[in-house]
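One protein chain omitted, others in place.
Should a chain be cited, it is by its letter among A and B, assigned in written order, with residues numbered from 1 in that chain.
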Amino acid sequence: MGVNEIKALIDQLSKKKIDMYHKDFFLTWEKSRDEIDATFLVADVLRSMREANISPKVWDTGIAVSNFRDNSTRTRFSFASAADLLGLYVQDLDEGKSQIAHGETVRETANMISFLSEAIGIRDDMYLGEGDKYQREVAKSLDDGVAAGVLPDRPTVVNLQSDIDHPTQSMADFLHLAHYFGGVDKLKGKKIAMTWAYSPSYGKPLSVPQGIIGLASRFGMEISLAHPEGYDLIPEVVELSKKQAAASGGSFKHTNSMDEAFKDADIVYPKSWAPYDVMLQRVPLLHAGNQGGLKDLEKSCLANNARFKDWECTEEKMKLTKGGKALYMHCLPADITDVSCAAGEVAATVFDRYRDDTYREASYKPYIIAAMILLGKRKDPAATLRALLERKQIREVM
Amino acid sequence: MGVNEIKALIDQLSKKKIDMYHKDFFLTWEKSRDEIDATFLVADVLRSMREANISPKVWDTGIAVSNFRDNSTRTRFSFASAADLLGLYVQDLDEGKSQIAHGETVRETANMISFLSEAIGIRDDMYLGEGDKYQREVAKSLDDGVAAGVLPDRPTVVNLQSDIDHPTQSMADFLHLAHYFGGVDKLKGKKIAMTWAYSPSYGKPLSVPQGIIGLASRFGMEISLAHPEGYDLIPEVVELSKKQAAASGGSFKHTNSMDEAFKDADIVYPKSWAPYDVMLQRVPLLHAGNQGGLKDLEKSCLANNARFKDWECTEEKMKLTKGGKALYMHCLPADITDVSCAAGEVAATVFDRYRDDTYREASYKPYIIAAMILLGKRKDPAATLRALLERKQIREVM
Partner (left out) sequence: MGVNEIKALIDQLSKKKIDMYHKDFFLTWEKSRDEIDATFLVADVLRSMREANISPKVWDTGIAVSNFRDNSTRTRFSFASAADLLGLYVQDLDEGKSQIAHGETVRETANMISFLSEAIGIRDDMYLGEGDKYQREVAKSLDDGVAAGVLPDRPTVVNLQSDIDHPTQSMADFLHLAHYFGGVDKLKGKKIAMTWAYSPSYGKPLSVPQGIIGLASRFGMEISLAHPEGYDLIPEVVELSKKQAAASGGSFKHTNSMDEAFKDADIVYPKSWAPYDVMLQRVPLLHAGNQGGLKDLEKSCLANNARFKDWECTEEKMKLTKGGKALYMHCLPADITDVSCAAGEVAATVFDRYRDDTYREASYKPYIIAAMILLGKRKDPAATLRALLERKQIREVM
């Protein structure tokens, strides 16, 4: 993409009505359609600048804090790549996985790590009712720190996965779709099947499917959410998605049949998650440190899962989709039958055919994260991007 | 602060007689008053430059080594922020906590990590008689490496807490006081109460109170050191502080009464530490790996602590201070009664009132560390700072 095309994207951005400055990115449904589109535009601009060897380095020095309360390789690399692209050094805050800090400790730590920080990325998805709450506590502490004159500027908080939403994943997924179909506006009327799939593992968070239906419902898409009985998502998120789907001129179907969801779908997203009830039961057990109870819960949950091994994205299932050619999506890593496990979410031949698509899907995440940071830190992001373009600093000496 | 005010600070700096180039920062009392003041000035200049969006990045590339032999979140972030502010990439040297390396190993490692390094920050505060010794061994190895032509330049060593002093903490504390009272010279005659306080935890190092009395005694302050019987500090540090207090036109009182110390104080610093005897007894037990002995020692120590639960910074105690309005200080985290523990160092209402002050106190640490690095690496630091000002490189694109 040439400089003039990048300028055209920035012109589009400057027309969006957004209020993201000194705000955080927790849930996509808290953002207006213009704010969603602005995030896509900034991500595209940053990627295009980098690929045109124009440095998008906003900061000469500065810290980006990463706080992973759950394991992550991919998101860790995405966050580090995003921070580095903007010129920030990543300093990891390792609080340990088991600890649930609240109140005074959160307030103090949030300030102590932020004196020279521009962004804080948090992954906290293990406890239903906790992750999003914790992130907002950090954000509130930062507001207080700025108000008290303790912090020179407000770092922006980016949700790298909570118990409710996984916006860096869903936004990357939909930027991928926008490029695949030729524009965000082309998503209108497309059918997307967000379906549960069998996996031999346990306790996968609900935030990916919730994030997908919560965002798909903004674009007038025909959404089909399918899962076996008992594998519900947080009811409020499903309700909200239904309303959003209607408001955006799309539809929302909730079914217990994978076939029904796949029927004539343009896009399929078969992915395992834990049953909502089990996630609810886990919380008091985790809080109580009841290891025996957790083990028992896991055992019964896996036994229950095994009843639904036919929830697999096979070649037969793919034939049900539009022209047999729906786009397969996954947040990765997928449980691939006969590859990563004996029986899993997807057949090896299906995954093989779409492997590069899933890799491309993932490639948008660093740019989405960078866009979220930039938008949280700049009142006039279009002006900043124009200044970067005019600076003409090369990213690499050839 | 505008560019002209920053220039005025640099002019002040250039009048100080200092000999810090290719030296290290181990103990404040090894530094002259001019060197102490120069460190404050450089810290203020760096902070003002950053806040005026002028990049204080001295290095385009280069490594800062962090070596934490004890846990730390705050100091880790302060060191990373300081290094990044100057343009250095932090590489952690993780030798493990339990190991006490000496001789050949220290010499070799010190050289191996320093080929492209500019600074080395070390925290080693767990063993009385070890931390400072280890830091000097590293420094000596670096001198040898430079003399032998192995190292292209001498990295500067910054003491991030030893068994004797905690200069990045105490210097940040006093830079805070200088700003609070309107100048370092305003500290003369102010009464500071450095007092022990009850905490349900065990084995806190002596380096903070030692650092405070060792530095307060340079400014002509009226120092009152108070602790229960048996909670002495290293005797040599107390003796030295007395002499320094007299020499600087201040005074030094050593008492076993918290009330007496608080009486008419301008500043109070109530903070727990382990008894000197216990710290002495720990060393051979730690060396011998005597876990049973250490457990017994801890138990008896905690039982002894519990006799002094009334050593708490309550509202009543605060009323004893000058106008009831002394400035409360703490290196954080504080043990707050009914918040972080049932009975602790400070009452919740007192801490609440001064929370933002303690956060502001902490905010100086990254700049103090950056100043120590710069002063150890530049023969004419004023010239470097002027060159940075003239370069007019912005820190962030707005």
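Just so we're on the same page, a residue touches a chain if its C-beta (ideal position, glycine included) is under 8 Å from a C-beta of that chain, and two chains touch if they have at least 3 such contacts.
Please read all numbers here as calculations on a predicted model, not as lab measurements.
The omitted chain makes contact with chain B at the following residues, 58-63, 65, 89, 91, 93, 103-105, 108-109, 111-113, 115-117, 145, 148-150, 152, 378, 383-384, 387-388, 391. In the full complex, chain A contacts the hidden chain through residues 50-51, 55-57, 73-74, 76-78, 80-81, 84-87, 89-90, 332-333, 336, 339-340, 356, 359-360, 362-363, 366, 393-398.
The rule is short, and it goes like this: only the chains that are shown with their structure count from here on.
Averaged C-alpha coordinates put the centre of chain A at 41 Å from the centre of chain B.
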